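Quick one: the structure is below, questions incoming.
For this depiction, one protein chain was excluded, whereas all remaining protein chains were kept in their positions.
In order of appearance the chains are A and B, and numbering begins at 1 in each one.
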Amino acid sequence: MSSTRRRFTGLAVGALALATTAAAARAATELTVYTALEADQLKAYQAAFEKANPDVKIRWVRDSTGIVTAKLLAEKANPQADVVMGLAATSLMLLDKEGLLLPYAPKGLEKVKPTMRDPADPPKWVGMDVWSSALCFNTVEAGKRGLEAPTSWADLTDPAYKGQITMPNPASSGTGFLMVSAWLQMMGEEKGWAYMDALHQNVAAYTHSGSKPCRQAGAGEYTIGLSFEYRANKTKKDGAPIEVILPKEGLGWDMEAIGIVKTTKKLEAAKKLADWAVSEEANRLYAQNFAIVALPGIASRLEHVPGDIEAMLIENDFAWAAANRERILAEWSKRYDGKSEPRS
Amino acid sequence: MATASGPLATPLPVPAAAPRPVRQALSRDDLVMRAGLGLLVLWLALSVVLPLWALLEKAFSGPAGEFVGLANFAAYLATPALSTSLGNSLLIAAASTVICVGLAFGYAWALTRTCLPAKALFKAIAAIPILAPSLLPAIALVYLFGNQGFARWALFGHSIYGPIGIVIGEVFWTFPHALIIVTTALATADARLYEAAVALKASRSRIFWTVTLPGARYGLISATFVVFTLVITDFGVPKVIGGSFNVLAVDVYKQVVGQQNFQMGAVVGLVLLIPALFSFLVDRLVQRRQAALLSARAVPLVPAPDRLVDRLALFFCSIVAFAILVVLGTAIFASLATFWPYDLRPSLKNYDFDNMDGGGWESYRNSLEMAALTALFGTAIIFGGAWLVEKTRRFEGVRGLVQLLALLPLAIPGLVMGLGYIFFFVEPSNPFHFLYGSMAILVICTIAHFYSVAHLTAVTALKQLDPEFESVSASLKVPLWRTFFKVTVPVCLPAILGIALYLFVNAMTTVSAVVFLYSPHTQLASIAVLNMDDAGDIAPAAAMAVMIFLTSAVVRGLYGLVTRGLLARTQAWRRR
Partner (left out) sequence: MEAVAGAAAPAAPYLRIRGVTKRFGTFTALERVDLDVEAGEFVAFLGPSGCGKTTLLRAICGLDPPSEGTILQGGRDVTALPVRERDFGIVFQSYALFPNLSIRANVAYGLVSSGRPRREVERRVAELLELVGLGDQAEKYPAQLSGGQQQRVALARALALRPGLLLLDEPLSALDARVRARLRGEIRDLQRRLGITTIMVTHDQEEALTMADRIVVMNRGRIEQVGRPDEVYARPATAFVADFIGKMNFLAGRLLAPDRAEVAGAELLFEPPLALGPGAPVTVCLRPEDVVVREVERRPANRLTAEVGVMEFIGNHFQTTLHVPGTNLDLSAYLSINAVRDLGIRPGRTIPICLPPDRLRVFPEPPRPS
């Protein structure tokens, strides 16, 4: 009996100790950050930020661009997020339109390229890096099927590629949306849709995530995956027999950006994160994943991506894209939803 | 007066007092137990009824919470995707059910009615799918029959992405559920019927059609409904391998997670509740009939050897067992390959979860924690609750209510349960809102989701105890809790451990309810599988599914060892 009691006491003391440690850890401000950044990038950003700001801890809520956007819009009456970081600028513009973002000029804003921030002053959002579309082309499977590597968007409508292409669903994937937006801007609405109609004939599946097409191309599940340059680079580095192709007509792109949610109760911590996000340290980290970042002079080259991405980016009218996002997605769903993977 | 010399005359009939109803005073035990039942009702109301109510409410209200009547349903019915999804769902569920119940019947028949060798082995293999999330077979199918699958030829050019893949995956996943039900039904056969049939010189096939099949009919009906419901409400398999083939369960997910359209999600959720409720009612009805058959049985059947039949049984069971092992083996193999399909050298690269979507190893640790907490608290609540229901004196109304509430989760698909939970707990005005996004809500939801089966197990175990234990304790003035801990719990220990195992394994593998409830710091392994697959990290997804399987299998093994050890040590009294 008494030994049981002693064991209980031990347990209780242990539990108390645990609770105290947990409480100590909680003493730091916990910042809820909604993001669409890739999971493999989050860790490095978080570690660097928390090292510089030990009194703030980040709690990520991560999902794909479409879902994070929808979630933020759905919660607009009662926002849960303190900061939105690493979400497409087009999405942040939508949030801004709903009046969800707080104008704030982070320390060091003056160094940021003028094209990579909200033109308003102070800005509601500031860009972090540029991500752009890229093709992943599986050379082994292409060899088996005798397929030539495509060099342009136009090539992708070649009937030879029928059933060999996957692309992200623009409703859920930011990568998917920036492609569609780019085609419509480059070709004009009418030709743009005609192009997508033709492409649709060759597409085997529209995936939920922007990474999956490249992963699938890497695994030979399909030969060509429409994806983005970071994932293409990483997949090739992981050992996939792919070639990364930048279609010659130009690349759709979007910015990953950061903004503070107006209703945050942790403004100090939120500002710290925004300040850190435009710092040189942060930009160097972005540069490990992306060729083009917000601060000039830090641009890097991705090991497995040939060519100069920055030069190939199209003229992108973000305001137009943001304003027309809903209409474009509705039209897209009407035309192509049949081949969509679940969760669009 | 100590001897027979006491006054023995017939007592005078004293004029009886006017009859007055007797109300027995409540003892402290009675009060404590009633209070316990009251708490249990509150718990079940909070964890089952109110979330379900929140779902109903949501389905009938607009985005701002205003009552809109059937407008959401009208909007849903106007969506062209609906009829497609509904048709697809019914098709998939029907096909999977027919195949699964057919296979399960054959397998169960071989296990119970033939002299199949290595029955224990075949039983163990058939239980494998229960230990893995439904995503595991789906992922394995991609490796088997996908465009790079090594058995792709077997599909004759058809794509695994779509109905074929869903049906195979669902059959794999639901097989053990059907098998358990059908085996139980077949095991209750009365040998005398067979002897009579043989004496009447009925042929083997005639006996099968006139004795075996009718005897198992309730089991078959029950299994049919259970499998149908499981399939129509599962979204793990269609999510991974469904391609563009939309089904209702995925629609819910799309509406809620993809488009944050809660009202529409609630509507589809209610649609999914219909087959589940229906199946629940049929199952209850059938169970009663089955019980009647069971009580009437007298002589258990001992199968006689028959070379031809036994060989056929072995052949059939071997094929099924082989298929199960191939699916599992494929997942393990794919998870260990360096870069499928181009570099098949073994490596643990895919187990480096920390650098992938899905929450990393932490999600695995979270799952372990969640499963352990669910097993611990769930077993305590469910067994304690069943004991209260069985042993509280009188108080019939509340006991009946608890019985009803305890069985209710059986009629609620996990998906619907999870939806109800977000709707209920997300409201900032809810005093329990603080649970939202916590580990506690996952544990509470999982306990609620799997309450019924565990409750029934506990009730069965308790009913096997002598009902007079409590009477004896009361007459000896021993508090009931002492009898509970000194007698009831030790005697029911095998059942209690069984409940804990059931809860643990289900908590490890479940996706459907918790997918709506996890937060970044309560990522779970099963959801990591889903998310990694989503991001195209299919090999790591397979790896995580394998981790879940291994964990469940190890815990299952431990359970076997512990129960054996416990039985040997603390239950010496069972041996004569």
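The rule we apply is simple: a residue touches a chain if its C-beta (ideal position, glycine included) is under 8 Å from a C-beta of that chain, and two chains touch if they have at least 3 such contacts.
Nothing here was measured: the structure is a model prediction, and the numbers come from that model.
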item	value
Partners of the unshown chain among those that are drawn	B
Given B:G102, B:P479 or B:G560, the one touching the chain that is not displayed	B:P479
Hidden partner chain, touching residue among B:R23, B:K201 or B:R345	B:R23
Residue of B:A126, B:V491 or B:L517 in touch with the missing chain, whole complex considered	B:V491
Residues from subunit B at the interface with the omitted partner, ascending	1-4, 6-8, 10-11, 13-14, 16-17, 19-27, 29-30, 466, 468-469, 471-479, 482, 486-487, 490-491, 570-576
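The working rule: only the chains that are shown with their structure count from here on.
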item	value
Centroid distance [mean C-alpha coordinates] between subunit B and subunit A, Å	38
Contact footprint of subunit A on subunit B as seen in their complex	81, 142, 146-148, 161, 235, 238-239, 242-244, 246, 250, 253-254, 257-262, 338-343, 354-360, 428, 519-521, 534-539
Of subunit A, residues touching subunit B in the complex	38-40, 43, 59-64, 66-67, 70-71, 73-75, 78, 140, 171-172, 205-209, 211-216, 218-222, 238-241, 337-344
